[in-house]
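With one protein chain held back, the other chains of the complex are shown just where they sit.
Take a look at chain A:
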Amino acid sequence: MSERKNIFSLENEKELDIAWCPGCGNFGILNILKKALEEMEEITPNNFVLVSGIGQAAKIPHYFKNNAFNGLHGRALPVAFAIKSTNPDLYVVAESGDGDMYGEGGNHFIHNIRRNVDITNIVHDNRVYGLTKGQASPTSQQGMVTPVQVNGVILNPFNPIAVAIANGATFVARAFVGDIQSTKEIIKKAIRHKGYSLIDLFQPCVTFNKINTYAWFNEHTYKLGEDYDPSDKMQALQMAFQEDKIPLGIIYEEKGKPTFEEQLTIYKQNKEPLFKRNIDVNKLEGFINSMR
């Protein structure tokens, strides 16, 4: 293990001008993800791609040593989907904030769950828009006063866990950055899970969310016990609706469901990624001639 220590760290890590506020939950996620990857022998900076959208959380690929695609607001999932489905040899993690994944990218969130492509989706959920200075996010709780929602949030909070389970996601977890050990294990399991996996990862925004603080998350969450059976879908759905005390851990897991890419005929006989393939011009010629 020791030779893998820091393999995901940039050489100039110490001089990095990181855009996050001191105390931001994103630092914790960055460190936990690095540790998780270091512990996964099958993953290297080369066969791993971190895809993100826009926002403070979306800057995470820049503080890592790996392949990175920092694209457009809300569009991390279509990009991650295409990278994985055109080259299944790669490990692909799509990582961004709650605004990016559930707001701007809500349509992609729903449909990539349905695709069940083998990617991991880590959502930094701080229940507020940080980069644009504190407006409500899809997960902001009702009543929260913001510069825009001046009389408090009226909208129902988006329930990512329930939406994911209802749409057929095969791995749905909730984690809190304050619990380093459990979060790291969940990330490892999510990446190793075959199919789409969601981790809704609580992280405080120390500047703009004065409600959902470290203390609040500590007080309002609990860890699912050893006896919890994540394969029970109905029970998992019930967990998704627990609000006073929010369960942390793998809430739902379904094993053995075929992934998107496993079902593609292009990979049935030939496992090679698409970049290695070339059109057979003779075959094409025969095909065109058969259209006469």
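We adopt the following convention: a residue touches a chain if its C-beta (ideal position, glycine included) is under 8 Å from a C-beta of that chain, and two chains touch if they have at least 3 such contacts; residues count from 1.
Just so we're on the same page, contacts and distances are computed from a predicted model.
Q: Considering the UniProt annotation of the chain absent from this complex, which name among "Ferrous iron transport protein A", "2-oxoglutarate ferredoxin oxidoreductase subunit alpha", "L-aspartate oxidase" or "Transketolase" applies?
A: "2-oxoglutarate ferredoxin oxidoreductase subunit alpha"
Q: Could you tell me which of A:Cys24, A:Ala57 or A:Val79 touches the chain that is not displayed?
A: Hidden-chain contact among the options goes to A:Val79.
Q: Per the definition of touch given earlier, which of A:Gly28, A:Gly71, A:Pro160 or A:Gly178 contacts the omitted chain?
A: Touches the omitted chain: A:Gly71.
Q: In the full complex, which bits of chain A touch the chain not displayed? Write them out.
A: Output for chain A: 45-47, 49, 51, 54, 59, 61-62, 65-72, 75, 77-83, 85-87, 89-90, 107-108, 110-111, 264-266, 270, 273-275, 277-279, 281, 283-285, 287-288, 291-292.
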